[in-house]
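One chain of protein is taken out of this complex; the other chains stay put.
Labels run A and B following the written order; every chain starts at residue 1.
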Amino acid sequence: MRKIQALLLVAGLLGGGLSGAAPAFAADDHAAPQAPDAGFSFNRIFGTFDRASAQRGFQVYKEVCSSCHSMRQMYYRNLTDLGLSPDQVRNIAASFQITDGPNDEGAMFERAGRVSDHFRRPFANDNAARAANGGAFPPDLSVITKAREGGANYIHALLTGYREPPAGVTVMEGMHYNAYFPGHQIAMAPPLNDGQVEFAGGAPNTVEAMARDVSTFLAWAAEPELEARRALGVKILIFLGILGVLAYLTKRKIWADAH
Amino acid sequence: MADALATPGTHGDHPGSTKRDFLKLTAVAFAAVGTGAIVWPFVSQLAPARDVLALASTDVDIGPITVGQAVTVMWRGKPVFLRHRTEEEIAAARAVPMDELKDPATDESRVQRAPWLVVVGVCTHLGCIPLGQKPTDPKGDYGGWFCPCHGSHYDTSARIRKGPAPLNLPVPGYAFTSDTAIRIG
Partner (left out) sequence: MAGGLHDSQIANPVIRWIDQRLPVFTMMQKEYGVFPTPRNFNYFWNFGALAMINLVIMIVTGIVLAMHYTPHVTMAFDSVERIMRDVNFGWLIRYAHANGASMFFIVVYIHIWRGMYYGSFKAPRELLWMLGVVIFLLMMATAFMGYVLPWGQMSFWGATVITNLFSAIPLVGDTIVTYLWGGFSVDNPTLNRFFSLHYLLPFVITGVVFLHIAALHITGSNNPLGIEPKGPQDTLPFHPYYTIKDSVGIVVYLMVFAVLVFFAPNYLGHPDNYIPANPMVTPAHIVPEWYFLPFYAILRAVPDKLGGVLLMGGSIVLLFVLPWLDTSKVRSLRFRPISRVLFLLWTINFFVLMWCGAKPAEQPYVLISQISTMIYFGYFLVALPLLGRFERPLPLPESIAVAVLGPKALGAGPLPGGVTAKPMEKA
């Protein structure tokens, strides 16, 4: 009996410690409503990425987002993990001009991209990025779903959250009203328009569909290890479960004569 | 005090002892397997990471390299020697009988196009960089390269001829992407 009490207390303390602290962070919402659950497959506990959607999402990033947003942690070679063939990846990389150097004369030069190159950055440095965007720095998107409360749901909500400002709200010069951006005034103009990106195979290209695809791509880019991590976790938990039963039975056996 | 204490494994005549031993063995075996498995990530992380493995192949423009000249380029953090060999150097390399070589290999097997010798410039003895790339360098007794660390001599096909090094300078994977450009790796 005592033992059970003690175990319950441990569980209570653990649970209390975790739930007491962590959701408290999430409650820090400051004027922006919670992004609604967009039902992404990878947000389920054993979920995986929808590869086709993520590939389309890469196309959206390439054709739309990448003109302002860098993804400095990404390499073209990473795209093979997204299900693209090595030849496709090589062609994608080669379609970008990468600054390399200095060469033997000490000058920087442009060359076609290789798979081992980082994604090309749209601006030479952060100040250039800021200057080209009216002072607002377009954040790097490599780990954006880990860097925002709500993750991919937030990105999806933000991209589909542009609205006419409600009565009584004045939007500042150069800003746009967004229902999900903290403070509601965002410098980024609505980036997606219906039909903007032509997908091979004619997948839907509404704003909603594109926002979903690009959110999937960004979630994959932020946590490329997610599928391997969960798969390994299942194995380890099964192993520990069996080991736990064995250890507990052994413990009972050993203690049988001590009570 | 010890005489009053229980000791494990002294219950041989206990009716449950076989079951306990079997259980214990299984549990210990499981724990051992688990401990062994957890070592793997810690060993595996020592291997080259994915960005290192993906390191760029190196493109070299060989157009400006005149006959008799040599250049050194970096590939995977190591120097690669490119030599535009003269006719005499090629002839010398091809005239050597195989039984004179410590690590026999024909010159033909070591080049794709006769004038162009491409080798990894790391001495096979203990990893120094042999001399012989610059016109003023000593080139050793065989007109190729000479490693100053322990005196290994390489010939004009970069084969080991004299000294402690056991093997020829290795030829990296490379391809001519045009008549004036090669890609190493």
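Simple rule for what comes next: contacts are C-beta pairs under 8 Å (C-beta built on N, C-alpha and C of every residue); 3 or more make two chains touch, one makes a residue touch a chain.
Because the structure is a prediction, the values reported are computed rather than measured.
Peer 1: Among A:66, A:142 or A:205, which one is in touch with the chain left out?
Peer 2: A:142
Peer 1: If the hidden chain were put back, which residues of chain B would touch it?
Peer 2: On the side of chain B, residues 1-10, 27, 31, 40-42, 44-47, 49-52 touch the unshown chain.
Peer 1: For chain A, which residues touch the unseen chain?
Peer 2: These residues touch the chain not displayed: 2-3, 6-7, 9-10, 13-14, 16-18, 20-22, 24-25, 27-28, 30, 45, 72-73, 78, 139-140, 142-143, 146-149, 182, 222, 224-225, 229-230, 232-234, 236-237, 240-241, 243-244, 247-248, 250-251, 254-255, 257-259.
The working rule: only the chains that are shown with their structure count from here on.
Peer 1: Using mean CA coordinates as chain centres, what's the chain A-chain B distance in Å?
Peer 2: The computed centroid separation for chain A versus chain B comes out at 39 Å.
Peer 1: Inside the complex, what are the residues of chain B that reach chain A?
Peer 2: On the chain B side, the touching residues are 6, 8, 11, 14, 16, 19-20, 23-24, 26-27, 30-31, 34, 50-51, 54-57.
Peer 1: Show which residues of chain A lie in contact with chain B when the two form their complex.
Peer 2: Touch residues, chain A against chain B: 75, 77, 114-117, 239-240, 242-243, 246-247, 249-250, 253-254, 256-258.
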